[in-house]
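Below you will find the structure I want to go over with you.
The complex appears here without one of its protein chains, the remainder shown in place.
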Amino acid sequence: MKQIAENPVYKFFLFPIGQIIVFSLGASLVLSLITVLLAYIFKFNVTDFDLVERTLLILPQVVINGLTIGFVYSTIALGYTMVYGVLEFINFSHSEIFMVGGIVGIQLMAYFEHIGVLSTMNEYLVIGLAIILAMAISGGLAVTVERVAYKPLRGAPRLVPLISAIGMSFFLQDFVRLILSLTTGEFNVILPKFGTFDEFWVIAIPAMANPLRIQIKSAIMVGVTIFMLVLLNFLVNGTKVGKAIRAVAQDRSSASLMGINVNQIISITFLIGGALGGAAGVLFALKATKLDPFSGFFPGLKAFTAAVLGGIGNLTGALLGGLVLGLLEAFSASYLGIFTNGAFGAEYKDIFAFAILIAVLIFRPSGLLGETVGQKA
Amino acid sequence: MALLQTNEVVKRFGGLVAVNKMTFSVEKGRIVSIIGPNGAGKTTFFNSLTGIYTPEEGKIEFNGQSLIGLRPDQVASAGIARTFQNIRLFGSMTVLENILVGMHVRLKQNPFDILLRSKHFNDEEKESEEQAKELMAYVGLKNVGNELAHNLPYGGQRRIEIARALAANPTLLLLDEPTAGMNPNETEEAIKLFRRIRDDKGITILMIEHDMRVVMGISEHISVMDYGEKIAEGSPKEIRSNQRVIEAYLGRGAAVAHERKQ
Amino acid sequence: MKKFFSDLYKKANTGIWPIVIALAFMVVGAVSVYQSPRSLTAFLILMATPMILYFMKMDMKVKVFIGLMLIIVILPVLGIRNIFYLEVIFQMAVFAALALGLNIVIGMAGLLDLGYVAFYAVGAYTWAIFGSKQLSLLHSIPGAAPADAPFALAPQWFWLFLFLGVGLAAMMGILLGLPVLRLRGDYLAIVTLGFGEVIRVLALNLDKPINLTNGPQGITPIQRPPLPPEGILQFLRTILTPIVGHPPTDAEFYNVMFYFIALIIIGIVILVATRLEDSRIGRAWTAIREDETAAIAMGVPLVKMKLAAFAAGASFAGAMGALYAANRTFVSPETFSFQVSIGVLTMVILGGLGSIPGVIFGASAVVLLNIQILQNFSLYLSDLRQSDKIIPIINFAWKDLSNQLDPAKYQKLVFGLILILMMIFRPSGLIPAERRQRELGEDKIEEE
Amino acid sequence: MAKLLELTNVHSYYGHIHALKGVSLEVNEGEIVTLIGSNGAGKSTTLRTISGILHAREGTVMFNGKDITHTTPHQIVDMGVGHVPEGRGIFPKLTVQENLDMGAYTVNDSKLIKERMELVYETFPRLKERVSQYGGTLSGGEQQMLAIGRGLMLNPHILMLDEPSMGLAPVLVDLIFDTIKRLNEQGTTILLVEQNALMALSIAHRGYVLQTGSIALTDDAAKLKKNEMVQKTYLGIE
Partner (left out) sequence: MNKRLFALLSLLVVASMALAACGAPAATEAPAEAPAATEAPAMTEAPASSGGESMGTIKIATQSPLSGGQSLLGVAIKNGAELALEQLGGDLRGMGYDVQLAPYDDQATPDVGVANAKNIVADPDILCGVGHLNSGVMIPSSEEYHTANLAFVSPANTNPVVTTRGYAEVNRVVGRDDVQAPAAESFAFNTLGAKSVYIIHDKTAYGQGVAEFFRGAAEADGLTVVAFEGTEETANFDAIVTPLVAAQPDVVFFAGIYNQAGVFFKQARDAGFEGTFMGTDGMDASDLADIAGDALTTGGGMYYTTVAGPASAYPAAAQFASDFEAKFGAPPEPFAAQAYDSMHVCLLAIQAAAEAAGGMPTRQQVAEAVRQVTLDGLTGSIAFDDIGDLPTAQYFILKVNAATKDDWGKNEIVDILEVASPGMGE
């Protein structure tokens, strides 16, 4: 058993994937069961159609929707949580780093379209290039932001870097707008149309009347995020730098006594977090098809919530938190209206998400996977 | 009856038993010390007494009242005040305010008094300010009432902590390594101060201390802890010659030196 | 250089000089505002007077006298000539009260609250629902309000609802506080943030099943408290007409009235905040912020004190919410967005966390920056772009400046930069917190 | 003997607190030097100042002939100064193996790392049984072993140990002290901060007594042990 646990293939590949599968299936299953149960209870409330039937009809789709957005939240949440882990502060401008990644990705595709190669290039190559460029630029931006706005504040009271981060967030929004306005005259950035991502895979399931339809786009989003998560897992757990990051997060002064250049590691952390945010930005852009300098805010807020839900500072927690939040959102938005006969609708999904968050934190004050002894000494 | 009586108190952290079946008592009006190597569970025991930790097992009775399950502020109201091993002052408050916080439990002003600045409020504030000044003088602090606590030198901060603890008019005073970091002169003065606190004010003192001059100099009773357990207790003389104590704490060297001296 | 200024300051701060300077600023400011009511410079000179009064040494009675002159006589009169200034001061007061409330929660008790705007919303909607026609429209479709629906209450009820707003907001504070007290730092931050969003989303959505808030349409008209009796107004008109150049209208009187209500509330808020700070409760809050464990060991009841902080902080926002609803005669969920919570937080930290004068100054500075200085600056540049002027050295015509570079569009960028720079160069705020110095009858240690 | 480490009139501060008030001391190649003193006397501060976590505001710190007063900690480590901090500073959520890896962070020679690792496991066989356990789940004694072992991974020129006996059972204390002695015999210079003064003085060559931020006394260990003030204050001997 111990042998298997130490095997790198298991440790860095099978285990994390297994973990992701367990998390996503587990969370989906629990929520699905609750929903079906509720459907039976509310059955008599709805007269127009059979509630249970309608519930089951859309259930697979809702789960897929939830997982798709959940993985994106997880990827952004990792950026928050990594920075929190090493510096213990909320990097408010991470949502803008994410937005920049998305915009850079779209702009690259738009450039390919402009020079006329977009339709001839392999579509997956295009996405790959966009993600790589976005990761580079977002990562670089995150490092720059850290150097300019946070590093001088190290050791200051904890609210000080928070405000600086808020200032940076304002600044970046308008700065991106300025650049976009100067170059394109407007600041809606629209994903050019290419490839076959909007199409669906239709999988017939014998036991069900309706086939399962998975959009290729969703599959790409899930696939790439899982790949990134596994990569991150390897980076953090399997490499020297990753160990150094964890060491710095756990005990900064001890880490420096090991000869670790703490400043460098913090920069690397921002680089990785920013790069993840950038990749998430491109994936999100695939789904959203349109971004503007302000579209980072809400996904950022959600991802931040996910990070806290999972236990901020805990990488696995960010993954779980993102999945749970994404699923919760999908379920509440899809079913609230149906169950209450229109009295409440999708607009209550945020209330729902936050109510769950509060409930979770009441029982587990440090999040789902957070340390129970919340505070570091 | 003892002022403070604990019975088989157990405190665990995960698998680690930090305090193991501590049965222990403090008679009213005495100065009692707990000694033991660093990490022996002394401070954890203090924290269990004051409600910061809730022990998993055992009884703690103070003045006939059980302290188990009480919150730290309730323990403080019951008459136990304490200082901390690594000074925990309210650094950005003034020295005077620190002492006033110590009086929190016995101030009677309610929100209306505060907002309306009633006579009661003004009288009470004035009185407590006077008392705080007296306390500062009592512990030997001069001209620092308006200084921010974190601006004071080390010895001064130790004194504020004691003054702050005394401000609550406690029956029992818990001192956690009160002379740590003091030079010999300061330590001498501290010893005198502890004696005075007990003699003038009749406050019972329970302390954790490493400096043997202090421990042996003023304790009337000493308990020795090691590995969360009480391994010995008795008068200073008895402790000094206890083999187990020497091995666990004072060190074999001490035993050797001790024997040689005898 | 530095020495020169500090010597100059010392000289200016002794004897009769402070009074002279204060009066000079006040008179020069007042006259120049009177002469050119739209000049920002003139207004800033006038607004420097309270700063001078606060910072420089002079007899308390003189301070109070000059201060009252400014507040009761000069500002209202100038405000009638240009009601914008009354609005600026009104908003300063509203945000100063919010910032003071948040300062209790964050600055004094050390609890990070990112959803503070919720309490403001509670206060505002309390009066908005009862002080408008909404109660008789509970079953109507939002937006289709019949104009002839009756008001539920007479405008005088505002005064009661001012207190109800305070009470309700305080209750909400406790309600929020109860479940989340065990949370620390950033967990608390995210929960309060969520709470703020929940309140806003509720305001946005409670137009069904019953139409309580009228949804995104907002509630209007909301009644204002009645003006003083006509006799008094007539008297004031007679006095003021020659001074301001025209008989003041009712609308202008309303502005003045709200100015005074806001000032009275902010006065009470300041009084309450300072009195709380200087008491057993305020000391307990600070102690909790500094060291929770030590505080609780000193007998400070953590739960009670934290709830008290939430309640006290919330109540200030509740009062200002009710006043805001009456002043605007309109509320809608847009006013209560997360950005407002963040805005108030920046005021608190920019001014000086935990420092009452700092927080007031921070709120005033941000309001001034936001609605006047940056706005005027961009208007000025916009003027330049429409003129034939040329940037001297590089010989570039303002006209040719790209439309995309229009500075009016980048206020937030400038604001963000200011925040970052302030935090780097002045992390403890514009007027950092200082502890109260008492007369202890001790030998004073001389400053070097 | 060559001077390996030399502090000259070092003043260090924590914020406003003047923690070291002109400390001068030296450690020669191959020595065990101990710093004794009560809690808060500045022993740990001295070590922190040497390893660069804290920078002296006045005075100089020389190591191996180089001025390291303002050098960053990771560079100082790179020069061969190992520091096992008070409270051990174990990374609680890294495994024993990973903790040891961290100790060799600046070492790039994998063969050397392997050698050192073997040495550590040989010295502390208990650690070998716990390779894949998290640092935080170890007992106090094991953590201390891990901390010292981690310090050894660097193959330091000088190893500074802060309270290695803290919280340890007598048997373990003996083991640790034996290990320290053995390391020294193998050529590692040791600067030892210890509250168990007698124990420390019994293995050290020389000692310094720190009181409230300054050196009160320095002498050969054997002589210090007999010093009346030392006996009274730190050894509990009347």
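In this document, chain identifiers A, B, C and D correspond to the written order of the chains, with residue numbering beginning at 1 in each.
By definition in this document, contacts are C-beta pairs under 8 Å (C-beta built on N, C-alpha and C of every residue); 3 or more make two chains touch, one makes a residue touch a chain.
Note that the structure is predicted; figures quoted are calculated from it, not measured.
Among the displayed chains, contact with the absent chain in the complete complex occurs for A, C.
Check C:220, C:274 or C:293 against the missing chain and you find that the one touching it is C:220. Checked against the full complex, the one of A:128, A:157 or A:342 touching the unshown chain is A:342.
Of the candidate positions A:6, A:50 or A:186, contact with the hidden chain is made by A:186. When you scan C:48, C:152, C:303 or C:390 for touch with the missing chain, the hit is C:48.
In the full complex, chain C touches the omitted chain through residues 5-6, 9, 35-42, 44-45, 48, 51-52, 55, 81-84, 86-88, 91, 141-148, 204-205, 207, 215-218, 220-221, 245-246, 249, 251, 328-330, 332-335, 337, 339-340, 370-373, 375-380, 382-383, 386, 388, 403-404, 406, 408-412, 430-432, 447. In the full complex, chain A touches the hidden chain at residues 54, 57-58, 61-62, 65, 68-69, 174, 177, 184-188, 190, 193, 198, 200, 213, 215, 284, 287-292, 294-295, 297-299, 329-330, 332-335, 337-338, 342, 345-347, 349.
We take it that only the chains that are shown with their structure count from here on.
The minimum number of touch steps separating chain A from chain B is 2.
Note on connectivity: the fewest chain-to-chain touch steps from chain B to chain D number 1. Taking A-D and B-C together, the chain pair joined by more C-beta contacts is B-C. Each chain's centre was taken as the mean of its CA atoms, and the one lying most distant from chain C is D. Taking the mean of the C-alpha atoms as each chain's centre, chain B and chain C sit 46 Å apart. Mean C-alpha position of chain C lies 55 Å from that of chain D.
Averaging C-alpha coordinates per chain places the centre of chain A 37 Å away from that of chain C. Under the stated contact rule, the graph of chain-to-chain touches is a ring, a single cycle where every chain has exactly two partners. Contacting chain pairs in the structure are A-C, A-D, B-C, B-D.
Across the complex, chain D is touched by residues 2, 5-6, 240, 243-244, 246-247, 250-251, 253-262 of chain A. Taken together, the chain D residues at the contact with chain B in this complex read 15-18, 38-41, 137, 139-140, 163, 165-170, 195-196, 198-199, 201-202, 211-212, 225, 229, 231-238.
Taken in their complex, chain A has these residues touching chain C: 84, 90, 148-149, 152-153, 156-161, 163-164, 166-175, 177-178, 181-182, 185, 301, 304-305, 308, 312, 343-344, 347-348, 350-351, 353-355, 357-358, 361-362, 365-367, 374-375.
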